[in-house]
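Pasting a structure here, questions to come.
A single protein chain has been omitted; all remaining protein chains appear in their positions.
We just call them A, B and C in the order they show up, numbering each chain from 1.
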């Protein structure tokens, strides 16, 4: 018996679009990376090479640019929704459209006078959004990635399971650092997507900073809870937190103590790293965000 | 009501281990990148910071190295299975262990005499394996990533859907190139993991080369079918194929024709790119491989 | 005749050190990537494998950590100078030591109360420093890399040379964007390395923003001149500025105009890119900064 076709999707990935808006001498910009994936009744193209039901990915790219011109980019979520609603209706075979957006942040270069058209890219993380439309039903996720956080104290790690391969000493004071990837799901759409994102981001940072940490898992749950507690429209958040290890350097061979009230020196390590991932939910909410946000 | 904890997992990612085996003057090596993720009854560490049920990720790293010494690395799949079976039994709270392995291939540097201890890294793709044990039940996936393929002809693209944003001209002869990421699931374990992987890889390449392509979807299905048809122990394969566009350069402004029996010149483009993903199944088999192999 | 040995150098590259300083509940940090290269009378190790004159690179790494503990990190330049002076005197064979430092910037996460030990990494560029000691003579370079700037207007490009391969239309209004890599040489050491760096960075950004640009070369020269004009201790600066092209999308096929007072839509392109490099000197100063700051 011949093999059968399972889940399939196709689209254009990583269309890079910059939208400039001018109000006299004051300019604003939105800088996005847009990836589209469509699925539906597409067996014929796989089995027989018939493209009759296929909207070319080149056309998707064109549509991203044309929509950015025609409708502007109010926010990554709003732009994603425009596109997803368009694509899910783009052909009789298409049942589902998923649009993923990365947004790169820019800050103004301070200038004198009325002119305001100069920008410097802010590197502290990328904002993300995903809108998926299944027929007429759409769901929006917001998130961020690449936000690197570090606490120089108020983190310990002890009381853990030991076995024959344990060598790690317990510690009452360590550096705790991570690169936040977070995705949250909106049960209700906020009136202001940018404002909502800024508030969620602020709570994630404040919870990381304000939690006395006995484990990165505890810190993760505090971060997720802060978002659920403070943003009533968000029902679910998933966090993926690598433990970016900073090891205290052993300076004893040189007759030096690497501790004390004046601080210490750490090795910023690359690999391997711990990886802590969990979902935090509003009581009674359904878990819908995929488990694997990253590929490791 | 306080937020609740959903799916969670933790582990050590990207432990890099080189295992050298010596048989007199002839040496062999295995070069792996190992990532472990455990899950189970771990609410306490998230909610209260109690590490009583937590095997530190540092211990996982130690275990990878100790097992590589004690048991050797017969194959990525066999080594992953050893580790997954160990970790799923590593504490009363642990219910599930997933071990992901990347293997980097090395070839021998030709030398004269009996000595054989020199290697050059082969860059044509990375072999992958994943073993997941849920209690006593284990499942093994094999795969590869980063294998870049290109056909200079026997690829066309026409007969597709047009709309107001269509500008792409139809073509009867184009370059078709992709970077293969593939994952396949073993219903029955092969006697020889290395041999099975080499056979599957060979069929993927042969099907890419041997298929006259009307769409990348058709090529994908042919590649997946070749594996299902030829390896009876494999029930399911998922492929993620970016369409690495090579555009014919427009040389008309310079009075030149960029076609003909002697060949042509192409722009090797970076972004955006098409992305084609699908699962191919043995008739009646269950689809179990996750849909998103990559994060785009 | 046997081959002869030419210029040679060796050292430890990319030692990653985090230095935390505590003043009660207020913590500060310096996060560096340090690379050391030594040269001198090292023929014996190349020709005969004798390591008698070789300070192991492992010892260099240890020294970086020990010095960070013992002396602290006042600035990348000051720390580089401490290390370079140490290494140039580390053995009778060593004549020259070059220490390169990258510094990653962190900002405080705002918190309430007295505690101040939480940081978020700022991504808008990396600060660089290089100290080279040749015997007792030392020279210091400061710089930055990865600072991405963009002007949405006040940039044109016309009046250029045409030949049979010219297709680019002239333009009176384009987006101008670049990723600044800059290195400057101090003829006199500033009292405050951090302050001097901030002032230089500020002038680079202000000159980019404030220059009406007829070419990226002109903008480059304005940026370099601003530093030379405003920082009397700096005699030379070299800039490497990729032209990160943002192409106006052609929306005519869709019956749309992509221009006008309300803004426009651009393709943010990856490759190829223009690359503009030049040195700007104080009148009469010697050019000493190497020509190739990057490898492209």
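Note that in this section a residue touches a chain if its C-beta (ideal position, glycine included) is under 8 Å from a C-beta of that chain, and two chains touch if they have at least 3 such contacts.
Quantities reported herein were computed from a predicted structural model and do not represent experimental measurements.
Displayed chains that the missing chain touches over the full complex: A, B, C (touch as defined at the top). Across C:147, C:228 or C:249, the single residue that touches the chain missing here is C:228.
Screening A:113, A:172 or A:253 for touch with the missing chain picks out A:253. Counting the whole complex, the residues of chain B in touch with the unshown chain are 16-22, 27, 29, 31, 62, 65-66, 68-70, 106-107, 109-111, 115, 117-125, 146-154, 175, 205-206, 208-210, 246, 249, 251, 253-254, 256, 258, 261-270. For chain A, the residues touching the absent chain in the complete assembly are 164-165, 167, 253-254, 270-271. Taking the complete complex into account, residues 1-16, 35, 37, 42, 45-59, 61-63, 66, 90-91, 100, 157-163, 165-168, 213-215, 217-218, 220-221, 224-225, 228-229, 236, 238, 242-243, 271-283, 287, 290-296 of chain C touch the chain not shown.
Convention: only the chains that are shown with their structure count from here on.
Averaging Cα coordinates per chain and for the whole protein, the chain whose average falls nearest the overall one is A.
Relative orientation of chain A with respect to chain C corresponds to a rotation of 180°, obtained by superposing CA atoms and rounded to a multiple of 5.
Seen from the Cα centre of chain C, the chain whose own Cα centre is farthest off is B. Annotation: 23 Å between the Cα-based centres of chain A and chain B. Chain A and chain C have centres, each the mean of its CA atoms, that are 29 Å apart. Averaging C-alpha coordinates per chain places the centre of chain B 37 Å away from that of chain C. For chain C, the set of residues that touch two or more other chains comprises 253-254, 270.
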